[in-house]
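Have a look at the structure below, then the notes.
Right, subunit A next:
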Amino acid sequence: MSELSGLQPNPIGRWIAFGLILTLLGGVFSLAVKTMLPDKEYPEISEYEPWSEEVIETARGLPIHEGGRVKPFETYAGFTLLGMRGDRGLRILGEDGEMIKIGPVEWMLDALFRPELGKQLPSFRVDNSDVFETIGMVGKEKRDRYSYAELEPHLEQLITVSTEFQELKDQGTELSTVQKQTVELAYNIRVYEQILSYFDFARYGVEFQGFSESGQDDQKPMSVTLSMAPVLQQAMSDVPSPDQLPARLSHILQQVHSLANRSARSLVIFPPGDAENEQWRAAGNLIFEVMVTGEHENPAQAIADIQALEYLMATTISEDKGAFPVALKKLQGNVEERARARGEYRAVPWELSYNEANWFFRATFLAFVPACLFLVLSWLSPKSTFARVMTWLVWTFSVAGLAAIVVGTAQRVIITQRPPVTGLYDTIPFITAALIIVAMIAELLTRRRIAIAIAPIVGFTGLVIARLFEYGDASDPNDPLLAVLRSNFWLTTHVLTITFGYAAGFLTAAFGLVYLFMRILKLDGGDKSVRRFITRMTYGCVCFTLFLSLVGTVLGGIWANYSWGRFWGWDPKENGALLIVIWMLFILHARMGGIIREWGTNLCAIFGAVVVTFSWWHVNLLGVGLHAYGFSESRKLAVFIFYGMIGVVILVGFGFAVYDRFNKQAKPQRAGPEPPAIPPETVEA
Partner candidate 1 sequence: MRQIPLMVLLLASFLMPGCKNIPAEVEIDETRELNSMDERSRLHASGWQRFRPGERHYVYEVPEGWLRRKSTQMRQVNFGFGPEGRGEVYVSETRGDLTQNVNRWRGQFGLEPISVGEMSSLPRVMALGAELALVEAKGTFGPGMGKDSRPDYGLLGVIGGTRDGVITIKMVGPAALVEQEREHFLQFCRGLALGE
Partner candidate 2 sequence: MADETESKRTTRKKSLGTRIVNILAGFHIACVCLLLLGILTWLGTLEQAEHTLLATTKKYFSYENFFLFPEFNEKTIPIPIPSGFWVGLVFFFNLLLATILKVRRGVKQIGVLISHCGMLLLLVGAFVTQVKSERGNMAIDEGEVSDVAQHYTDHVIEVSETDEGKASKVHIIATKYLKDLKPEMVRLFRMKSLPFDVEVNDYHQNAMPLPVETLDQAQLSGVELLDGFVLDGREPDQKEAERDLAGCHVSILDKDGKKLDRVLLSSACVHPASFEVGERVYTITIRKALWKMPFEVQLDKFTHEFHPGTRRPRVFRSDITRLEEDGETEKVIRMNHPMRHNGYTFFQASWGPQDDPTATKFYSVFEVVKNPADHWPLVSLIITGIGLLVHFVMKLVSFITKQMEKNVRA
């Protein structure tokens, strides 16, 4: 630091700062680890045989149409499991008590092909044991996982109770947390049941009554039944309404209806024959369209598809263990070929590689955690060679982490063919990367080893927040947007600028915090030039934030005006961005007018973090307007905790500043070079 005045930085202050940062990092780490905590106990399923690598590899690449786009089976399975269980894998104890890890692909394969085993897997997370009271079940402790089989006896009551709650909600009543979780559990059960029942048509077939002379009932496969469609269609057109069909035909129709309903969701893997049509179908849709409405454009193809599924199902119970993988591969190859022909397969291999690379996870734990560690170590003996080596390692690992974020984001852009920021989730890695880049540039310019400290801390915190968001939201952020957000140019410019603006706002606050802690913990050693330097950085950041937020806000207005006719709709998110602009303008003009000086500028900059948080997160929680695509109350709590922390810090800073001022006025000036008094208007105006 400064050698001129001969004043030494306060060692106690440094240790306090050290401790605070350690606490912060520790807190973030514990939040991250929370999402990876193993279950308290693993169920024993001794007859469980894990799926072979071959099968898993084939299955994960099966193209499936879900959420409005074509994605690999692995993604679909991953998000479905995440939504139900709160994580992306589960463990059980198999034969001889050995632990078996089950990933999302295997989990879903179990539900589809081996439901008796699937039902025993702990697929459902129930956070609050009070939920069990509402359905008449005795639960274990809070926060645990349950299997379908354990919940099965109580399902009827669950449905009754959740329907009641849903009606309450529709009438406008606010549900309690337990009620919301009950409704969510019922929803997850329904989703799971649709997967469990998908292959029922292949398991059971259709019962034919009254067709043979001997009066014997006959069970025929669905594909055979479907080939009877023309007969049924003819019969239906001969009578005025379906309930007047001959009994044996209506018996078939009823069964077909019911089985079709059970396979109408989850595996939507059959692309339509004509290029115009965008709607892929599940087995149930095929059955329905061939048999009930008679509208399928190519019944022969549909029947062949159903046959393929029936064969696949048959191989799961055959003696030949090798038959299933082959059949599955054949199916996968068939779907892939048809998807390719329609140009819809392009993104699938990219997405498989993206899933496998798991960029953000790797960046967090393989890059930023070590970087933070090295950072902390580098502070233990500053100015030593050891410290320099540590700092170099911090640089290396932070760059690696940044590269991972950038590559991951780039892959997502390739997969979705959309700009990198289009939803709330996207803003988090983006802002993290932006802050890291700026911190690195600042370090290169200033070389005081202050700016580079920001990189790993921000990287780690940002990605952990992203992970928490992903786990809480449990929906695929790559699914296509609402119609209203579809015009790419303005969308890109507006959203990117605003997001950069948020990053800049946090950076401004960061500099303010650096100043505050430096002053309170006396890390500057009384050197005024350091203080002025930091304040200049803060001020520069204020201007930068202002520019980005203002341009972003007005761009948003222009976009809205061209698309919907309203430049300014007083949408809460728009208002939030405006608040950032107003606050930055205030800091600027107050500084120029001499109303605030060093302390004032930095404290106001710290408050900027509150304003940015309000705009970035809080407005989504108000639930009004076009920007309301967010979710739950744990976030609201987090936001208020953040407000509280910043509030405390500002109050402490304010108190210190007042105390300092008071002291200065009471005591005579210290010895040492005193910079000449500078009138406020000319300072960086």
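Things worth noting here:
We adopt the following convention: a contact is a pair of C-beta atoms (placed from the backbone, for glycine too) under 8 Å apart; a residue touches a chain by one contact, two chains touch by 3 or more; residues count from 1.
Keep in mind how these were chosen: all candidates are chains of the complex that A comes from, given by their letters.
No experiment lies behind these values; they were computed from the predicted model shown.
In summary, of the candidates 1 or 2 that share the complex with subunit A, the touching one is 2.
Residue ranges of subunit A in contact with candidate 2, taken from their complex: 65-69, 268, 278-280, 445-447, 480, 482-484, 486-487, 536, 540, 543-544, 546-547, 550-551, 554-555, 557-558, 561-570, 572, 575-576, 578-579, 582-583, 585-586, 589-590, 592-595, 614, 619, 622-624, 684.
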